[in-house]
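Every protein chain but one is kept in place in this view of the complex.
Chain naming follows the written order as A and B, and within any one chain the residues start at number 1.
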Amino acid sequence: MDFYFWLFATMAVCAGIFTIAARDPLPSALGLLTVFIACAALYLHLHAPLIAIFQVTIYAGAILVLVVFVIMLLTSPDERLSLLQANMSYRIMGVVLGACIIGLLAAGTKGLINIVGSKALPDGFGSPARFGDLFYRNYLLHFEVASVLLLVALIGGIYLAKKNL
Amino acid sequence: MMSGFETIVMYLGMSLFVILAMLGISAMLGPFRPKPRKRTTYECGVPLIHPGQKRYEIKYYLVAVLFLVFDLETVLIYPLAVRYRALAHYGWGIFFEVFIFVAVLLAGLIYAIKKRAIEWD
Partner (left out) sequence: MEGWGIIIIKIVFIWTWTLLIATLMTWIERRGAGLIQDRLGPNRAGPFGIFQPLADGIKLFTKEDIVPEKAHKILFALGPILFALPAFSAYAVVPFGDKIVLGGKEIILQVADVSVGFLYIVAIGSMSVYGIVLGGWGSNNKYSILGGLRSTAQLISYEVPWGLALLAAVLLYGTFSLRDMAFAQQGVFLGFLPNWGIFKQPLGFILFMVAAYAEANRVPFDLPEAESEIVAGYHTEYGSMRLGLYLFGEYVNIYTLSALIVTLYFGAWNLPYVDMSKFLGPVAYGLASFLVFFLKVAFFLWLFVWVRWTVPRFRYDQVMGLGWKSLIPLALINLFITALFVQFTA
């Protein structure tokens, strides 16, 4: 079948498993970085270069930096995993919730196999210009609401981190 | 794959190859005489007081949150920016779309500055 798909899909899955299996939080974050980059490669392969770039810039370049900073704020080498190891109910909860997510994903992807066909792509599919047009014509309100969402996130972050406002 | 990107992948591969070659040659040419003293953590010649990996301050987190918000803002405007000149023919709609978006986040920036979120004290 498709060589690129299998290459990057395998990479993403392996890195994902490493992310949740790694004991140290920072190598785990590196695993997550690999997942993001493999996903970006998959988007490229799906003729969506802009989404691929977004994936790298936002997820790998911004969100993961935040994750790394949070790890550095929280980690003290002797405190690692102590909370999780002490309490068995966390593990049971994890298994149950994980099973729920896998079930939901399976339900969501049911029937998706029929969509994947060899239809010809419309002109300029996935290009930045096409995105710009969509943002302007169809999703203008969504675009503006996104800015309010970002504003809320900003205020929330300051509220959480600042001792005396 | 998209046209042009395989070239970039080749370029990345070339970079990785050169980096690994540089490290490999260095590892081969350099001596290897580890001594316990040599491998201690650098601390200006005095004994190490406490390890480096401890908890660091929250203000770095705050900078990362602010960065995330403004990075997202920049990235979201890119597709509009590239079509701006073409869409500007239809009037001022596009200008106000970008203007409102930026103004909302400018309000956020002013809030952050007023709340002394970026003060390094």
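By our rule, a contact is a pair of C-beta atoms (placed from the backbone, for glycine too) under 8 Å apart; a residue touches a chain by one contact, two chains touch by 3 or more.
Keep in mind the model is a prediction, meaning the values are calculated, not measured.
Per the touch definition above, the residue from A:Leu46, A:Val65 or A:Leu140 contacting the chain not shown is A:Val65. When the missing chain is restored to the complex, the residue among A:Ile53, A:Val70, A:Leu140 or A:Ile155 that touches it is A:Ile53. Although one chain is not displayed, chain A still touches it through residues 24, 26-27, 30, 33, 49-50, 53, 56-57, 60-62, 65, 68-69, 72, 127-128. In the full complex, the hidden chain is touched by chain B at residues 2-5, 7-8, 10-12, 14-16, 18-20, 22-23, 25-27, 29-34, 36, 38-44, 51-54, 56, 60, 63-64, 66-67, 70-71, 74-75, 77-78, 81-86, 88-89, 92, 95, 98-99, 102, 106, 109, 112-113, 118-121.
We take it that only the chains that are shown with their structure count from here on.
Our note on geometry: chain A versus chain B, Cα centroid distance of 17 Å, whole angstroms. Of all the residues in chain B, the ones that touch chain A in their complex are 1-2, 5, 51, 53-62, 64-69, 71-73, 75-76, 78-84, 86-87, 93-94, 97, 100-102, 104-105, 107-108, 111-112, 115-117. For chain A in complex with chain B, the residues that touch the partner chain are 4, 44-45, 47, 49-50, 54, 57-58, 61-63, 65-66, 69-70, 72-77, 128-129, 131-133, 135-136, 140, 143-144, 146-148, 150-151, 153-155, 157-158, 161-162, 165.
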